[in-house]
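The other protein chains are all here in position, but one chain of the complex has been omitted.
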Amino acid sequence: AQDITVVFVPKLTGNAFFESANVGAQEFAKDWGFTVKYDGSPEASVANQVTVINNAINQGMDALCVSSVDATGLDDVMREAMAAGLVVTTWDSDVSGDARSIMVSQGTPEQLGKMLVDMLAESLTNRGKNVKEDEIKYCWHYSQATVADQNSWHVAGEAYIAENYPNWVNVAPDNYYSEQDAEKAITVGEAVLSAHPDLDGVICNDSTALPGQAQAAQNLGKTKEDISITGFAAPNSMKDYCRAGVLERWGLWDCQIQGALGCYMAYYLASGNEVKVGDVIDVPGIGEVEVHPNTVLDANAYTADDSGVVLLPERTVFTIDNMDNYDF
Amino acid sequence: MKRNIKKLIFRWEFALALILLLEIIVFGRLNPRFLKPRVLFGSINDFVSICIISLFVTFVLITGGMDIQAGSIVGLTSISIGVLWNDFGVNIWVACILGLLIGALSGAFSGFLIAFTDVQPMVVTLGGSFLYSGLAMVVSNLSEVEAYKGISGFPQAFLAITKGRINGIIPFQFLMFVALSFLAYFLLHRTKYGRKIFLCGVNRKAAEYCGIHTRKVVMSTYMLSGMSAALAGIILTSYLGTAKTDLGKELTMPIITAVVLGGTSNLGGKGTILGTALASLVIGILRFGLSMSGVNTQYLDIPVGALLIVSVAIRSVSSNDRLVSFIKHRFKRSYQKT
Amino acid sequence: MVISNPAHSEKPTVSARSIHKSFGSNEVLKGIDIDLYPGEVLALVGGNGAGKSTLMKILMGIYQADSGRLFVDGVETKINKPSIALANGIYLVPQEPMLFPNMSVEENIIIGFNENKAELRNRLKDTIQTLGWELDLKRKALTLSIAEQQLVEILRGLMRKSKLLIFDEPTSSLTFNEVEALFTMINLLRQQGLSIIYITHRLNEVFQIADRVVIMSDGLITLNAPVEEVNHEILVRGLLPTNIEYQENKICSIDINRECKPIFEVNQLTGYGFSNISFKVYLGEILGIAGIVGAGRTELVTSIFGKDDIINGKVILDGEDITGLSTHEVMSKGLSYVPEDRFLNGMFRISSVAENTTASSVDSLGHIALNKKREKEITNYFIDTFRTRVTGCEQEMGSLSGGNQQKVVIGRSITTKPKLLILDEPTRGIDAAARADVYAIINKLRQDGMAILIISSDMEEIVELSDRVLTMYSGQIVAEFNREDVNHDSLMAAAFGIVGGKV
Partner (left out) sequence: MNVANNGKQSKLKRTLNKLLHARELTSIIFLVLMFAVVGIINSNFLSVSNLTLSLNSSVVYTIVAIGIALVIITGEIDVSVGATLGMAASISATMVRDGSPTWLAFSAAILVGALIGLINGIGVSILKVPSIIMTLGVNSIVRGLIYVYTDGKWVENLPFDFKTISQSKLPGTGITLIYFSVIVIAIIVHLFLNRTQRGKYFAAVGDNEGGATLLGIPVNATRLSAYVICGVFSAIGGVLYASRVGFVTPISGNGYEMKVIAACVLGGVSMAGGVGTVIGASIGSLIMASISRVLVFIGLSSDYDNTITGCLLIIIVVFDAVMQRRNAVTARHERLRARTGNVNLGGIK
């Protein structure tokens, strides 16, 4: 197929994570020989995404690769897109299984929740805490109660803590939110540290909250020896804090690969190829990927031959030692 | 007759209609798909909430008020309907009616404070916008479904109210908008109530001296705009198939933009429904048309802002005798020189 | 070009030559020539809408003339904004006060001066002392009554060291003694060589203060003569529109039956600004309430009208107790009130004349839908009977001249067919012809059986109109006169609290 255009839809534009994914997608697509059109609205909302997708349909695009802000809110419009002959894939954040063909996932909520908790546990251990026995005081700080994936990680993480570290105490079971406002992230971060002087760790599963929380600790003169801060954020935004000794480790997956892969799957299908659950596809420059059934993410998920999940990329934990290998 | 035509041509609504026409022509040339009736009419699905709410926010602005809380009421209504239906087992249609009631109450509460304590409307509705979006969170906590998930799985009949199209072309939303425009037009321009709204906006004290219950009138406009926001909440919930607390949160600025571009004065006393209706279409179609022509969504604010400033500037400059005569003077002089 | 006039040895301070001005298709000034000489007070009179204020605004640079030239001290000057006028020593005390509501009286007066503040304050205190006016300099302007606002505006003008000082109906809300004080001051300024324009509708003021009289009518100057050469008669004739017969408007007294029950009764009423007020009004009667500024008349009637609390006492309208009811209720019981501050409480500036006329009776215009035909009928009826000068019932209220605005507001108040009509300063700013019209209207209304309560600071008016007069002083009724006993002097004395020679 010639001249295929994949519309690559982030939850919102102007966010480091999605911008990096776009960079990756554009670079790979150049090599692969198709066009990626990055289109999203500066405000993350279902209605805005629906508009963007409708526009793609109306413009007669070939394929969509969407990170959905809502688990079900895009289902109808995605089905409409399929009916209009577009290939519909998702990445990062999914819709219902029957409303898309392939999802490129960074992992299940359980995996990511566990990763967050493990990173905290490791940081704590490294500063001499006994994570299995000490009464560890911690809390979560992220963007908003309405953001789907961050919340699902939090829920899964809490479950994991309840199971493995019953001795831990969450000082704020309702969490702290900073609404992707960087300044608010600092203010809330400072308040969290001052209100709970004996806090041991903060998990920031939001790419604005993590640097904000780190800056707050820095403002208060706290280092990784006083408090363990960890979470998800692009490596570039945290390198300085890591060098300054404010935090020890944080994580993410290679969102550039993820974005590129999502677009590739869309392109692959739009070029007339068929993909079934169980197939293994060779992606040039990335490697072989396997299409799993939807149940790898959620046991009750919709299953069908033409709807599956690609689990990639691997998640990375960044520390002072490896962070300079990544530039995004 | 001739005078009437002249009067018509100099009306702002006429200019807006021209702009709308121009948009359709220009975007049609840029991308012929744009002109497909199904596509063109279908585009309203994505901005019908702005159209509907701005019709009634016009009422508020005419009384000299300001309403920046409508967006929050959309979310509050949506989640309330969802929770009522999902967790309290209320029939979906009853839930919708309760939703309208919630919208009306929210509007009435702010309206009450504005009308009875004379606090500046912008501030009260700013507080309202925080309060109602906060309440939406509280309501969503009543549900067993976590806030971030959104409540879905509504009955087919409910979803169908926004899915249908007449002849497969004109979506129901468009009809709703037209019907509501007529309703709003009738209310504002043809009833005694509408007249009182204008009088309150022009000079509230004088309206008091005329025996008009200005407080009730002012309060009622906020109630109406709250109800229209609730209606938009219902439509959005049905259209998206999910009830969420944050639906509509990005609508505030577009609503105000549509109302003021429609010619309503934020000082009160002036404005028309036709103007607002046309302006909301002008903005919606502009955004849609630009997207169809390949402009990235994140840059759409630039042309919309420019349109807003330029059109209003031209209007105010051309109605400013002093500036016009100054410009004419200049022009004449440079003309004579050459 | 140097303009001189053989009658004057000096050069004119300001001159205007063939000034034209139109608003849209309405030609307001049709070629005005005027010279203003130092040390001369020029009285400018003319009907409502003659273009007086417009001409003054052109001198002040608020409006620009469409054509014509202005000369200051013989030099042609383009005055296209007020700051230029000010720089040329021209200052206008506007017809409608334009104070800064949130500033104190003092700030209001001294803002815009470049002088030393302390000096300025002293000068202000001296001026107030000389005038003998009662003004709390610390009060915020928004708490001032319309009369007090006018005092502040006048003070602003007097403080300016200008060459040409324009007063546009400065005394429309003021009573005798404030006017007297102002005139003393103007005389002082005249001696200092200032040139003064004094616009008024009160013709006797012309003879008190002016050196020269100019009559404007329909945008043209129709008379320009030294005051010695004119008399009251000439002025009245010069002011009346040519097509209207002047009728000396003697209000014929009709028989009022004071035996039967009064239509309106106030009993021992006490509120804020007045105390222990009792009076009765009978069908077909015109009751005047006289008093000086601040006597509490407005407070009395606005409290009755539901605008302020009543502390004690009773108000009875046609046998019904209406004490403490809301404005809406009071109106529906049959009481109408024309407020004294037209700008603030009386008119809808950007609405049409029709909308203004029917504003009080919206509820009677159809069931739900507005009956626009009926509205038009009502409006046209009032335009015709009041001889209101409008281009049509769609004209914007704000573009009417003051007098015509007042006619619309009065018209509105009787659209509700009230039993009692209260008029607070009904002819403020109205010209002689319109005044005659208003009087005729009032007369007709009472003949139709309406009871009327008139508050006016113009003693002549009270004398001319009332069947009975009450005078208020410091919130209390100090005297009552029957028609036969009313005269200017007795009223004046009572208004200052002097009854029967004692205070």
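Details
In order of appearance the chains are A, B and C, and numbering begins at 1 in each one.
One rule holds for everything that comes next: a residue touches a chain if its C-beta (ideal position, glycine included) is under 8 Å from a C-beta of that chain, and two chains touch if they have at least 3 such contacts.
These numbers were taken from a predicted model, which means no experiment stands behind them.
Listed by label, the shown chains that the missing chain touches in the whole complex are A, B, C. Shown as candidates are A:F8, A:F34, A:Y138 or A:Y177; the residue that touches the absent chain is A:Y177.
Interface note for the absent chain: among C:N26, C:S67, C:N102 or C:N312, the touching residue is C:N102.
Only one of C:G112, C:G193 or C:G398 touches the chain withheld from this view, namely C:G112. Residue A:V188 is the one among A:V188, A:C204, A:I229 or A:L312 that touches the chain missing from this view. What subunit B contributes to its contact with the hidden chain is residues 68, 113, 117-120, 122-124, 126-135, 137-138, 141, 147, 253, 256-257, 260-261, 265-267, 298-302, 304-306, 308-309, 312-313, 316-317, 320, 323. Although one chain is not displayed, its contacts with subunit A can still be listed: residues 13-16, 19, 42, 145, 172, 174-178, 180-188, 190-192, 194-195, 197, 208, 211-212, 215, 219-220, 236-237, 239-240. Seen from subunit C, the chain kept out of the figure touches residues 60, 62, 81-83, 85-87, 92, 94, 98-103, 107, 111-112, 114, 125, 128-129, 132-138, 143, 156, 175, 177-178, 272-275, 292-294, 296, 299, 473-476, 496-497, 503.
Here, only the chains that are shown with their structure count from here on.
Chain B has the C-alpha centroid lying closest to the overall centroid of all protein C-alpha atoms shown.
Between the CA-based centres of subunit A and subunit C the separation comes to 73 Å, rounded to the whole angstrom. Looking at subunit A, one finds that none of its residues touch two or more other chains.
For subunit C, the set of residues that touch two or more other chains is empty. Within the complex formed with subunit C, the residues of subunit B that make contact are 186, 190-196, 198-199, 202-203, 205-213, 269-270, 322, 325. Listed in rising order, the residues of subunit B touching subunit A in the complex are 31, 33-34, 39, 42-43, 45-47, 49, 137, 140, 146-150, 152-153, 159, 163, 236, 239-242, 244-250, 288, 291-292, 294, 296-298, 301.
By the touch criterion given at the top, residues 64, 305, 307, 327-328, 330-332, 337, 339, 344-351, 355, 359-360, 362-363, 365-366, 368-370, 412, 416 of subunit C touch subunit B in their complex.
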